[in-house]
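The other protein chains are all here in position, but one chain of the complex has been omitted.
We just call them A, B and C in the order they show up, numbering each chain from 1.
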Amino acid sequence: MEFLSVVALSKNFGGLRALHELNLVVREGDVFGIIGPNGSGKTTFFNLVTGMFPATSGDIRFRGEPTNLARLPSHEIAARGISRTFQNQRLFDRMTVLENVLVGMHTRLRSGLLSAALRLPRTRREEQAAKQRALDLLGFFGDRLRPRAEHPAASLSYANRRRLEIARALALQPKLLLLDEPAAGMNPTESRQLMEDVRRIRDGGVTVLLIEHDLSIVAGICDRVAVLDHGEKITEGAFEQVRGEPRVIEAYLGRSARRGGKARERGGGLEAGGGDARTR
Amino acid sequence: MLELVEVTTHYGPLRILHRVSLEVRAGEMVVLLGGNAAGKSTTILTILGAVKPTSGSVSFNGEAITGLPTEQIIRRGIALVPEARRIFRRLSVRENLALGAYRRRDGKDAIGADLELVYSLFPRLKERERQLGGTLSGGEQQMLALGRALMARPQLILMDEPSMGLAPALVEQLFELIATLHRRGLSIFLVEQNANLSLSIADRAYVLQQGSIVLSGTAAEVLANDQIQRAYLGA
Amino acid sequence: MLSGFTESLLIFIGLNIILGLSVYPTFSTGQISLGQAGFMAIGAYSSSILSTRLGVPFALALAAGGAAAALVGALIGIPAVRVRGIYLLIVTIAFNEIVRVFFLNFKPTGAATGLWGMRQSTNLAWVYGLVVLLILFFYNVQRSRLGRAFEAIRQNEVAVGMMGVNIARAKLMVFALGAAIAGLGGGLFAHYTLFIESELFGFPMSAEMIVYVVLGGMDTFWGPIVGAILLTILPEWLRLLHDWRMTFFGLLMIIFMIVRPRGLVGRETVSQLSAFVVQRLPWQRSPRSSTIS
Partner (left out) sequence: MFLQQLINGLMLGSTYSLLAIGYALVSGVLDLVHIAHGEVFMLGAFIGLQLVLFAKVNFFVAMLGAMTATLVLGIFIERAAFRPLQKGDFLSPLISTLGVALILQEFARNVFGAHPVGFPASFQIKSYQLGFLTVSTLHLIIIGLAFAMMAALHLFLTRTTFGLATRATAENALTARFMGINVNVVVVATFAIASAMAGAAGVLLGLAYNAITPVMGTQIGLKALAIIVLGGFGNITGAMAGGIILGLLEVMSVAYVSSTYRDAFSFGIIMLILIIRPTGLFGHRVHSEQ
């Protein structure tokens, strides 16, 4: 049984090919890196796995279940145990740190409108337990978040906001966690701590998919990586193997001007390549 | 011509640029290299007044332009080829080009002559001049964005990652064209991720990493330095 | 004993609180309904018909009015939750107009001549009983799983979907809820004024309800309450302005949007106030004191 298998996954935006025929298998318990230059389709891939928009074609299967995730709305995907963080941070800024984590627990709580309105003992107990567990989750990051539980999320430092996103995603009790550039905006010390945190998450039994532009982090924690360029997977393997490959260097640094200069096309070649759907 | 002195910018609490100093002299082509999220686009937006620096100054032709409204900076002779092209999709090709010349006051004839010049550079645009921008292919949109900037008859062109999202063959074609424009005397400030190709056509280069300039020199020096590899592929 | 004037002012304050609160549920998910007067009309007309023509007891007629409005709210809500922002605004305005024109022409409810013959069953106890119930309701829901989901939808719809919240269902729920509250308010209104006509339930009424929320504050349910109180009392104080009261209101709205676009009562106002109160309650040990630093 494959943990996450992606078969021929494609996404077009109008005429723009953001992701093309992606095939990928992620093993349970791995930290799997998705790398590639800007606009290579990494975030589009995350958005497809989490149901932010439907795929143009292709399959995403999770834990051997017959359902194709590429067709499901995001809340159903979340309920199956996949959660994520966002590259450009999507915290609930005007809610407290604790409330942010509690929203992450939504699928694990039961109470409906009526029992909430009447505040039945059952609801009260559930809330109490949820709060305790949310505090425990904040404690995952030591003293970084827990003492700030009652502060609005907007008041957190940048690194703490990244941590809160992770805590909120963990509140869903995911089997698979997608981290989209979790180290962006962190200084080197914070980045090192983050690597440690990701390892602890993995050791806790959560498989991790990771997009990261800081390749030293990728080198430090990823068991395997896939390299995307122009919406296609150009290679896959252990990072140390992959990083020396000419295609990868080319993807990152661009083709050397001295090679391939003759391969020009006039007119007919004027087509868009892949474009990442992200905006910054 | 263009000079940034110790420019620092923030986005909310996050510092994007840290004391960035760089310069483009008249007739030069300077490339600013950097990996994902290094602060390249922010540098461009700061030059154009769309992002206000927390400290430091920007000057153009010896005149401080820090904090001026964008349209006044444009009027001084800077044109932009924006990131992801950003052409007007609901306007025709010709109207897009006309907008490039919006700030010009040197008369219909001069503008008309430049339109012909742009059409001679990009015959494809002439064929499609009545089509809406949104119907063009990615490569054609890039041509249009470049043509639109040329229509301003600028002293300096800023280009924000023109290679992004284009097929490799097309990127080479584009860079050849940029090199031609430069040879004809245009000053260019090119922001790129594609290091090898842009260094092969530029005069000088700066390398931006996490918001700071970590390396600068002539294009040949930078190309030879192995630190560039590190700036992109990690330490 | 209250004077007639004071009592009627208090009743109208209470009614307006209820109407303001009817806007709040949709607001709490970041949506906006400019058609609440339509639901109010449905509640008012159906409860009045039940109490006058069929002799149904007041409480039952009132509940039925609320239920009818909720039902229509759910029916309208199913397609309405697919549209958002300006489009939802138009759908709700259009709904309001349709309801108004319907009652203007519907013979069994008096058409253009209006409907009367209700007994004055609405009194201070009924109005403020409902206000208290609603406050309890909103207070409890706000700190529950659903209340957090609503607030999260308002703050970041994309993220909340990926937290496993079924956004369409939540929006439908608040739409129907707001309709029910407006329906109850309409029933109380009809059994106090004893005369209703369709012109009462047009766009201006819906707009007024929105204004309670927007001026009072849209972050918590205390906002519409404060807004309704102020905006009902203020005109009474402003008698001296005579014919220029609306001008004063208009100016107030513009100034508020410039100076305090989230309204008078913000989230921080409420938390500061409640912390202040909690600290002064000798018998209450704050459960949160350990985490407030």
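We adopt the following convention: a residue touches a chain if its C-beta (ideal position, glycine included) is under 8 Å from a C-beta of that chain, and two chains touch if they have at least 3 such contacts.
This is a predicted model, so every value here is computed, not measured.
**Student:** Based on the whole complex, identify which of C:39, C:95, C:138 or C:175 touches the chain you can't see.
**Tutor:** Checking each option in C:39, C:95, C:138 or C:175, the one touching the absent chain turns out to be C:95.
**Student:** Out of B:16, B:32 or B:48, which residue would touch the omitted chain in the full complex?
**Tutor:** Here the residue in touch with the unshown chain is B:48.
**Student:** Based on the whole complex, identify which of B:80, B:93, B:125 or B:213 touches the chain you can't see.
**Tutor:** B:80
**Student:** Give the residue, chosen from B:34, B:53 or B:100, that touches the chain omitted from the document.
**Tutor:** Final answer for the missing-chain contact: B:100.
**Student:** Of the listed residues C:2, C:238 or C:254, which contacts the missing chain in the full complex?
**Tutor:** Touches the omitted chain: C:254.
**Student:** Take the complete complex as the reference. Which residues in chain B touch the chain that isn't displayed?
**Tutor:** Touching the chain left out of view, chain B contributes residues 48, 50, 69-71, 74-75, 80, 82, 86, 88-91, 95, 98-100, 102-103, 148, 152.
**Student:** In the full complex, which bits of chain C touch the chain not displayed? Write them out.
**Tutor:** 32, 79-80, 82-83, 85-87, 89-91, 93-95, 97-98, 101-102, 104-105, 203-204, 207, 210-211, 214, 218, 243-247, 249-254, 256-258, 261
Note that only the chains that are shown with their structure count from here on.
**Student:** Just knock out chain A conceptually, keep positions unchanged, and give the connected chain sets.
**Tutor:** If we ignore chain A, what remains breaks up, so that the groups are B | C.
**Student:** Just the number, please: Cα centre separation of chain A and chain C in whole Å.
**Tutor:** The mean C-alpha positions of chain A and chain C differ by 40 Å.
**Student:** Measuring from the mean C-alpha position of chain B to the mean C-alpha position of chain C, what distance in angstrom results?
**Tutor:** Spacing between the chain centres: roughly 53 Å.
**Student:** As a quick test, compute the distance in whole Å between the mean CA positions of chain A and chain B.
**Tutor:** Result: the chain centres lie 31 Å from each other.
**Student:** Write out the stretch or stretches of chain C touching chain A in their complex.
**Tutor:** 136-137, 140-141, 143-149, 151-152, 155-156, 158-167, 173, 177, 219, 267-268, 288, 291-293
**Student:** Note which residues of chain A are touching chain B in the complex, please.
**Tutor:** Going through chain A, the ones touching chain B are 15-16, 37-39, 157-158, 181, 184-185, 213-219, 230, 243, 249, 252-258, 260-261, 263-265, 267, 269-276, 280.
**Student:** Going by the contact rule at the top, pick out the chain A residues touching chain C in the complex.
**Tutor:** Its residues touching chain C are 50-52, 73-75, 77-79, 83-84, 86, 90-95, 98-99, 102-107, 109-113, 116-119, 123, 127, 130, 135, 146-150, 152, 168, 172.
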